[in-house]
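Removed from the display is one protein chain of the complex; every other protein chain stays in position.
Right after this comes chain A.
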Amino acid sequence: MISAPDVVAFTREEELGDELYREPPLPEEYSVPLFPFAGHGANPWAKVASSKFSRDFILISEFSEQVGPQPLLTIPDDAKVPGSFDLNYFSLRIMSVDYQASFVGHPPGCAYPKLNFVEDSKVVLGDSKEGAFAYVHHLTLYDLEARGFVRPFCMAYISADEHKIMQQFQELSAEFSKASECLKTGNRKAFASELEKKLKDLDYTRTVLHNETEIQKKANDKGYYTTQAIEKANELASVEKSIIEHQDLLKQIRSYPYRKLKESDFHPYEPECTLDQAGAGSEQDLAASDPAEPGEMHLYSRLPSYTPKLIKAKPAKCFDKKLKTLEELCDIYFFTQTLDQLHHIERTFRGDVCYLLTNQISRALLKQQNITNFLFEDVSFLDEKAPENRDRGCQGLSQDAADRKCSEESSTPKVVISLGSYKSSVECVPIKMEQDMDDPQEPAMTESITFEHQENLDYLDADLKGSISSGESIEVLGTEKSASGLMKSESQASLPISPSPQVGRSKVGSRRTVSEDSIEVLSTCPSESLIPEDFKASYPSAINEEPYVDDEEGGLRFNPRLNPDNTDEQEDVSNQENLAQIDSACCIGKESPNFLEPLPELGQKQCDEDGVVRIPPQPYRQAEQGLHSSFVGSPPCDSASGGLLPHELDSRYPTAGREVSRTSLDECSDSTSYISSAASTCSDRTPSPAHPVCLANERHKKKAGQNALRFIRQYPFAHPAIYSLLSGRTLVVLGEDEAIVKKLVTALSIFVPNCGAYAKPVKHWVTSPLHVVDFQKWKLIGLQRTVSPAGVNVLHALSRYSRYVSILDADSKTLRCPMYKGTLVARLADHRTQIKRGSTYYMHVQSVLTQLCSKAFLYTFCHHLHLPINERESEESVVNRRMNFLKLHLGLANEDIKIVQYLAELLKLQYIQEPGQGVNPLLRFDYVPSFLYKI
């Protein structure tokens, strides 16, 4: 295995003799440290700690023609960040070489000065003594008064971690290229504007000189030119030459986009929020300008009123003049945008690189598991533009080209740049063209995704079909709308199965299991379920009943059954079409009266035809009213439901027009109408260089982790409480003090499935009596306990449902819920854990929940698990097989099985949902005996 010459090396030790040892030892500078990570004070975090600056920062430097390299500004603009780090010295180091060396100025053989549009250079270098390493982005700006019209600048990302710079090189390069492009666009605009002013000045000067010459001519009666006249004539000629030169420069700066756009890797800066600011007027202007003849654009047409000045014949000396600041060199809008972008970069890349890397890896992996992400993942995290992923698929192109392509993919190109007086509309034209080119690819992609989805769906459908043959089960519906579904299903029993995924959604339907001492009722209420037609189709007609197989509990378990008929498919298709229309339309579609009319009828039918008590008794029709009101998209009348509508969605909800402001949901939901939510979403789209949602999420995670850690340490009955949440049983946290209740809810919220994605199953604070629909919407509720008459109502309502929900009393520190004897939750919430910080605990919970998701995924999609292997195989043996699988292959026992089954149920629903629709909470009641836990 090991080559012989290498072995020979170690056989010669004896030959070396004492003579060698007398030689001077190898100088340390030529050697390598023996303990690169374990020397004195060395540890994996030491490098960053030993640097002179407290954290990474961005430095903008300039090579000034007057004073040489100098630092201009740092981001963040806080003297504490660079600390004692010598910015002057470092500026000198990074700006001492002109990496963009190419000719600018008056080339030989050319009549006029030539602008050279230099591309940015990127350099990674370091100062190992100071422990500072930098990604340096060199760029050149134009200044009419500068030598050669150019001002070299650089933007440097400075970090103490050398590996971080190289590991994040592509991402840094992409982000800094954006900032640079923005700055340069603004600079070109400012430069053009400066040229225009200069031309006006020159024009005015020429006129003045011309007039003076004419006057002199008239006054001159000597027949020859005086010295003064000759001087004036020379001056005039000089001004005219200058005008031609400046006109040429203006032409060059304006023709820049045309020349650059021919190059494949040009990446024009594209502000993300131009629509608001640019306005229709500028669009018209842009459309009106003829891109084929850029040089023909009128020079002065867009200039605001400017009073020309007379230019002196002799310019000021080089060192007398004051160089323009960076802000003056760039149009203010673009300058602000650049700073925003740099702040964004600083925020994005700050901190330990291991978190950055893991985030990037996690993002890529999460994108491969769309089906399970809704359970416990923060989808907004995925929606963020990831530089790493954007670069994917852009191989073969240069970095800039990749950036451009990917930025076009990730955001709709905004055609307009608010350019004010600058006619650079041409910069926008090719963006459109690119988009057109990309468009044909989109259907292809959608098609392939659909195909794959369909392929899997067929497989899943087969599973579903296989479990619907028994006639023994009893179907019990959990909501008011199911009866109509029964009617429909009978009448349409022979309709063919549509392969559409929407069809499958209703097939899962609602289910119920009944046993001697426990009844489990399950029903689906997808967000669209509040639309009557959907209800009609979505509930199977058969009443299925199955024996309860849990040996330990000795009871009967009624497994979920599915409708054997294909009855509802046809109906579903049409329903889904309607739904699709509603979804794709704005919220006005939701308010269409067409969808309101059948509601009361449905409510009636549910009790009449079924004959089974599907829901606990309700005192009056308030729930239906609530349902109705939430259905129509208006705020509910009472605050019992807290104003949260069943279709309340996360702000990142992908369906167009349905995005809801996250912040408005949490605290101000009582008064939030759907329309206002939609409006607030629009405002969320205003450009935001950082990720405020992400930052808020991070804070929330930390806080939730801290609270959760405290909870599991303080409450010995944390396990059954968490079990309740993981198994889909609603947990109500009851208490007088809002802050305490909210803290508990925040702590427990990290265990609630389907929390972060589309629906919002957590309600932090409710003050009014709860109703059955609330348990469908919310799986974790903070409820106010008051001594007032209203408070009695609240408790009364709660006691009515106490068999179906778990109740954590924050005041008396008690918990009433079913017993938990599994092991999964113990791994998740061990009160003896030595984890010190909330954020660490949150990460631990996340990894355990990911494992749990993986188990649920396997159980859901396991080959031949849900189908009879042959026709003779009984349903019972299929059930046994499932149980064996859960116990033997997944290593689950007792209540852990229920957790996985519940998650699998959600997965199944998610899978057969319309893509992008998300899952809505199940209304699920477990009539299992509850126990009272006390501290």
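Note that in this section contacts are C-beta pairs under 8 Å (C-beta built on N, C-alpha and C of every residue); 3 or more make two chains touch, one makes a residue touch a chain; residues count from 1.
Here is the rule we use: contacts and distances are computed from a predicted model.
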{"item": "Protein that the absent chain corresponds to, by UniProt name, given \"C9orf72-SMCR8 complex subunit\", \"3-ketoacyl-CoA thiolase 1, peroxisomal\", \"Exosome complex component CSL4-like\" or \"Histone acetyltransferase\"", "value": "\"C9orf72-SMCR8 complex subunit\""}
{"item": "Chain not shown: contacting residue from A:S54, A:Q70 or A:S121", "value": "A:S121"}
{"item": "Missing-chain contacts mapped onto chain A", "value": "1-10, 12-13, 16, 20-21, 23, 25-38, 42-46, 49, 89, 92-93, 96-97, 99-102, 118-130, 162-163, 166, 169-170, 173, 353-355, 357-358, 361-362, 364-366, 368-369, 371-372, 391-392, 395-396, 398-400, 452, 455-456, 459, 827, 830, 833-837, 839-840, 843-844, 846-848, 850-851, 853-854, 857-858, 861-863, 865, 885, 889-891"}
